[in-house]
Every structure is written in C-alpha cells, then in structure tokens.
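Omission of a single protein chain aside, the complex is shown with its protein chains in their original locations.
For reference, chains read A and B in written order, and residue numbers begin at 1 within each chain.
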Amino acid sequence: MTAVVSISNLLRRYWAVALIVVGWQIWVSAAGLSSIVLPGPLAVATDFAGDPLSYAGPAGLTFLVAIAGLLLGFLLGAGLAILSWSSRILNGLLTPLGLIFTSIPVVTLIPIIARLLGYDVRTVVAIVSLICFFPAFVYVGAGLRALPPGSDDLFRVFGGSQLQRFVRLVLPSAVPNLMLAFRLTAPEAVLAAVVAEFLMGTDGLGYLFRKAAGEFDTERALATSLIATITSVACFGLALAAERRVLRRWT
Amino acid sequence: MSDKPAIRIDRVSKTFRLGDGNELSALVDIDLTIAPGEFVALLGPSGCGKSTILRLVAALEGATAGRVTIEGKAPADLCQSHRLGVAFQDHALLPWLDIEANVALPFHLAGRSVDKAQVKDLISLVGLAGFEKARPKQLSGGMRQRASIARALVLEPEVLLLDEPFGALDAVTRRQMNVELQRIWSRHSITTLLVTHSVDEALFLADRVVVMSGRPGRIILDLPAPFARPRAPSVMRDPAFHDMVDRLTEALEPEGAHA
Partner (left out) sequence: MTSARSQSFVLGLIGVSLFLIAWEVIGTYRLAGLTWPPLSTVLAFLTTPAKLPLFGRAAAASFTSVAIGYLCGACGGLILALASHLIAPVRPGLDRLVAVIHAIPSIALAPLLIVLASADATPPIISGLGVGYIFYVAATSGLATASATHRDLFAVLGASRFSVTLRLDLPSALPAIASAMKLSVPIAFIGAIIGEWFGASRGLGLLIVSAMQNFQIPLLWSAVLITAVASLAMFALFSLTERLVQERMR
C-alpha cells in the first residue's frame, strides 16, 4: 500500500524527467547512433556502474574546492557588507559597484583570474569565492538593514548601546538573508568549480570531463556530468537543509 | 511620592516634514503634566497624534517647539539609564529569541546580569508560565502582547509607555488583558502613559483620561476617573462609569456630528 503511494508520488514529481530519459533511450536505440556520438542513458549507467570509484576522487575534490570557495567568498562578502553597513560613506561608494558586479556575467572573469593567478587548484578556489562574493555582499547587506518591525525603537527606549544594537539586533536580523544567499549560491559554486577546472585543466570533475571528451569517450563524459549534476544538487540540498534548520530557530 | 511632576509636556508642537517637501502639523501646543505614580490614558481618533506624544516622551522624536521632561531631565537621559519601559501595538519581539530571552533582553541592553527570578516572576505574572522556551511565532497574538508587557516591566522602570498594546486583540481577550494589566500595575504603581482608542479601556485602567481632537492634535478634555482601586470588571456596569463613557464618547465625536 505505502509502496504504491510512494511510487505514485515519485511519478507525480518525476514524470517529466522520466519522459525525457526514456525518450532519449528510445531515440538512441531507434536511430542506431554509435556510442561515440551519443550513448543512451543505459550505456552511461553501465559505464558508471562498471567503475564508480574512479569518479569518487575528482568528485570529492570538486566538492571540497567548491565548499572552500563558497565559505571564503561568504566570509569576504559578509565582512565587506558589515564594513559598508557601519560607514555611510563606504556604503555609498560600494553599493553601485556591488550592483554593477551582480549585473554582469561574472563567469566571464574566470579566464582573467586564471591568467592572473596561474593554473592551480587555489585559483579554482579563488574563482568560486569570487562568484559567491557578490551575492553574499548584496544579500547580507540587505539583511543588515531589514530589522524586525519596532525593534529599532525598542532598543533606543531601553538604552542599548551601538555595539549591543549591532550584536543583538542587526547581525541576527541578517541571518535569514545570509542563509538565502547560501542556498542560491551553493549549486553555482559547484558549477563554477567545474567550469574553472575544465578551462584550466586542473584536477577534479571538470578535468575528468575534458579528458573523456578529448578521448571521445562520450559515455564517460556524460557519466561525469551526471556526477557533477548530483554534486551540485547535493550542495543545494545541504544548503536548503541548513537554511530550513536555521530559519526554524530564527523566525 | 513627591509632587514634582514625573512627566511634563510643556506647550509642545510637532511638525513633520514630508518627503514631497510639504509639512504636516501633527501636534499643536500640547500641555500635559503627569504626577509620579499616576496612570494617564490618552484617547483620540486615529491619526490625532497620540503615538507622536508617546514617542516624544520616549525620546524617539524631538519636539518642534516646547519641551518634554521627565523628572526635570530630557527623556533621553532616562533611556540611557534604562529606566523607561515600553510596549508597542506591534509586539516587537525578536523572532530569533524565545520568550524568556525576549523578556530578559532589557537586562542585556542595560549591561546588567539577568535576574532570572525576576524574569520568571514576570512571565508567570503575565500568565505565560510554561511558555518560557516557546518562540514568538508559536504564541497567539494575546500571548505575544503579554510577553512584550513583561519585557516592558522587567527592569522595574520608573515610567511605563504603552502604545495601543491591545489594539490587535479581540474584545474578550482585550478585557482579560485589561484586568491583568491593572493587577500588575497596582503592584508596581509606575507612572504610566497609555495610548488607546477604547473608552472602556481608558476608564477602567487610568487615574485620568485625556481626550485629543483630530488633526492637528490638541487636548480637548482632561477628566479624572474616580473609581476606587482595585477595580473589578464589575465597575464597568456602574452607572457612574456609564456616564463617563458617554461624556468621553461625545467628546470623541467629530464636531458637528452631535448637533
């Protein structure tokens, strides 16, 4: 009974994805495409199942690099947001720059950073943190100014000092926005890491993909993208869980 | 109790400058004296400037003309020495703190160590015992308002300011809260300024009821509420109470309406 319910639930959510996967398989089989041109999902799954551990190392590395870049970017972005909150002049100077950098395709800066810092894992971390920096700066900056209604007056009447106001009111107010930015940026961090690895040829899923594609091992290339997708979704899932957890405590 | 006034509002006017460059005259020539330990209720139609008076006393706004003093000093001094308690219509509880921590917040802001017993006492005084660890969103509107009143009282302030603290509650809950507030107040007898637009509430709670007219706000009536304390809800059925309700209601009606 419950099995039927959960299958129908699964179907309700994933019918469109399933349709595409099945359609792809049928098309590949019917057209008789060679697996170099385009392998079907079955062939990709078989390739992955044949040697799943060979993906673990690069996937782990990409994941770690993405997380490191994400945290670094958030630390810097949130730090600058706090600095700019504390000074009206700094805020005035930085706000339009923040806006400009959120409105341009920051990903196109990857080749510039790669040239500036050299082809290296640390460069990948720097690129990921650059991608994460701007959302963190913008969202945390907005959060620092979104205080609960009436709370500002309350702190003034109770005679709280500026420091108390900052620690007990302003910083906690920014937490929901911080978590929101975290959830939105986490999957992008993985994608940015993969793109950077691909362009520079440094270790990780991006490089694995590039090598496979270069050797016309299309099954392996697609299996790698599947792993990258799963890593990105996992990052999103973790960030979403963290956000829900924090919001439960925070609001 | 000395006869020096606790709160003195000395011929105060307040003009707001609006975003479009126009000016809005919210209060004109308000003169009001509140004695130590006195409970004054401020009645008036909405928009007449009641909250503005309260915010002037709380040092949240500055007067355009005239002067507000508390015990002869600027209201901001009282804030700085953490001797003012306040509850707004919007409870203004911090969502990330539980009820206990919200009530204890004024201790932190005053840089004092938290008097746990005092926090616990006040929480049970406002009828929230057992909800110490609950978050604001888990409580009903009435419970949140009670928590914000406990927070206003926790430092045993010398002056208590209440801006329509029960405005968002239904009539039954509101009456219950009035009874509880009067019970709490009679234990502490703090100088209190209550803003409300309920005539019953004002008469039931206050020593004196002050009525304001619509914009720009002026004081048009200042009546004592001569009912013996402690007051039971049955005082509202007293004919003298009814007479005063009628007088105040008439004063609140816009000019020309009772021609």
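In the analysis below, a residue touches a chain if its C-beta (ideal position, glycine included) is under 8 Å from a C-beta of that chain, and two chains touch if they have at least 3 such contacts.
None of the values given here were measured: they were computed from a predicted structure.
Asks: Looking at A:Ile104, A:Ala146 or A:Ala241, which makes contact with the chain not pictured?
Replies: The one listed residue touching the chain not shown is A:Ile104.
Asks: For subunit A, which residues reach the chain that was dropped from this view?
Replies: 12-17, 20, 37-38, 89, 92-97, 100, 102-109, 111-112, 114-116, 187, 190-191, 194-195, 198-199, 206, 209, 213, 218, 221-222, 224-226, 228-229, 232-233, 236
We take it that only the chains that are shown with their structure count from here on.
Asks: Would you mind writing out the residues of subunit A in touch with subunit B in their complex?
Replies: Result: residues 148-151, 153-161, 164, 168-169, 172, 175, 249-251 of subunit A touch subunit B.
Asks: Which residues of subunit B touch subunit A in their complex?
Replies: 55, 58-60, 79-82, 84-86, 88, 90-96, 105-106, 108-111, 137, 155, 161
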